[in-house]
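Apart from one protein chain that is not included, each protein chain of the complex appears where it belongs.
Showing chain A:
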Amino acid sequence: MDYIIEMNHITKQFGDFKANDDITLKVKKGEIHALLGENGAGKSTLMSVLFGLYRPEQGEIKINGKKVDINNPNDANKLGIGMVHQHFKLVHNFTVLESIILGREDTSLFGILKTDKARKKILDLSQKYNFKIDLDAYISDITVGMQQRVEILKMLYCDNDILIFDEPTAVLTPQEIEQLIKVMKQLADEGKSIIFITHKLNEIKAAADRCSVLRKGKYIGTIDVKTTTKEVMSEMMVGRKVSFTVKKKDIKPGASILEVKNLILKSKHSGKNILNDVSFQVREGEIVCIAGIDGNGQSELIYSITGLRQPDSGQVFLNGRDITKESIRKKSDSGMAHIPEDRHKHGLVLDFNLQENLILKTYYSKRFQKNGFLKFDAINEYADELIKNFDIRSGKGAYSIVRGMSGGNQQKAVIARELDRNPEVIIAVQPVRGLDVGAVEYIHHRLIEQRDSEKAVLLVSFELDEVMDISDRIIVMYEGEIVGNFKPGDITVEELGLYMSGAKRSGGNGENKV
């Protein structure tokens, strides 16, 4: 048998829902095998089955040709299967060393921890893969990229031969991604088998040998990466042709709509500046993208603009009017639309039905109320109109409880509500996070439509592809400051990565306006 892993006809059900429907996955020894699929295609479920977190209803798993029973992660570990989860499973107030040996500690008499042997082994490993990691640093003090290396070391420390990477690149800069792919290739050369879960085609092209595609819980096929084009892969993944290029009208940005001047926001705990003297403009007919790695002050910047937090100093202008101190309601009424970062926390009242959510920002208008009483007929009519125009799909139409709707449709509901108010400026934070390719395409299309009708759009994104594709101007944020301001044509992805990681910065604070 030359397959190290064989998962044959795996079916896993949650209630009526088949997350995995007769899926077969075969991985050769020493290869990097990509598992491609949209969100909700069943990739994570399949891996959880392999890792012993779920028991499948049907199907069998063979490791090295032998049928095995994996009931829990410990069984998986014994079989040499290790996994780097999308959200790292690390203890923040442990050191790197402690995190790696957690669960496999050597102890001497009376249970006293012995770390000498472990330290040597980990040092050897990290030298071999050129990890440059400080074993005594605390997890909370190291970067996300380093944390990922800790997770990788953890798998290697346990001598795992089968390594599963669950969307490992989502949190990394382009440089870090490049290094990660290098490490993965080195590991594969040494005979380790790697399953690489992702929905980014570029990375598959760069790293993987073969690729299995899942769609809606079903197995679509396995292809050889070298001989297959990206277009074919994406068609397999989505089930139809997807256009990668975004069409935009050629228009010149007009007057400044949204202006942020010298915004400073201090942390409540440490008093450190989360936003440090941030200034920029968004003009009509342009999409300005704020690029940067998560946690560099983007969320706080948007909170300060939209009024969810009051900045310590600085001003926000809308159409030349100072709106810094105005209420959220007033801001929204004067034409600010906000597609929030967390649609479950801010964007929607999950236990309201769809129509109640669609009027969340307009329920007090004459159209929907009279003398303090809601006009349900008008509301229902309006909701049906939006549902039609924005193609929001749900079980019971306007009366569906939003909690039960899919993420993509929830997001469409937020977008319908915000765009239909005919705003002057649209502030969108990660509007496509967690959505499948089809929905991403749709939402980008809608945002560009707004731009083409000469609205101002401010977009916060952590995905470089998104930034490069749809923006007219890119602002890079690093540690609460603006460190770069470019047109997408004037900069490469690699260069952008350097700015995002703080390795490079252009002078002035967003002064070099294009």
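We take it that a residue touches a chain if its C-beta (ideal position, glycine included) is under 8 Å from a C-beta of that chain, and two chains touch if they have at least 3 such contacts; residues count from 1.
Here is the rule we use: contacts and distances are computed from a predicted model.
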**Request:** Leaving aside the chains on screen, match the unshown one to its UniProt name from "ABC transporter permease", "Mono/diheme cytochrome c family protein", "CidA/LrgA family protein" or "LrgB family protein".
**Result:** "ABC transporter permease"
**Per the touch definition above, residue among A:Leu350, A:Ala378 or A:Ile491 touching the missing chain** = A:Leu350
**Prompt:** Looking at A:Gly80, A:Pro168, A:Pro253 or A:Pro340, which residue reaches the missing chain?
**Reply:** A:Pro340
**Message:** For a quick check of understanding: of A:Gln127, A:Ser140, A:Ser267 or A:Ser327, which residue touches the chain that isn't displayed?
**Reply:** A:Ser327
**Fill in**
Across the whole complex, the chain not displayed is touched by chain A residues 15-17, 306, 308, 327-332, 338, 340, 345-352, 356, 360-361, 363-364, 369, 372-374, 395
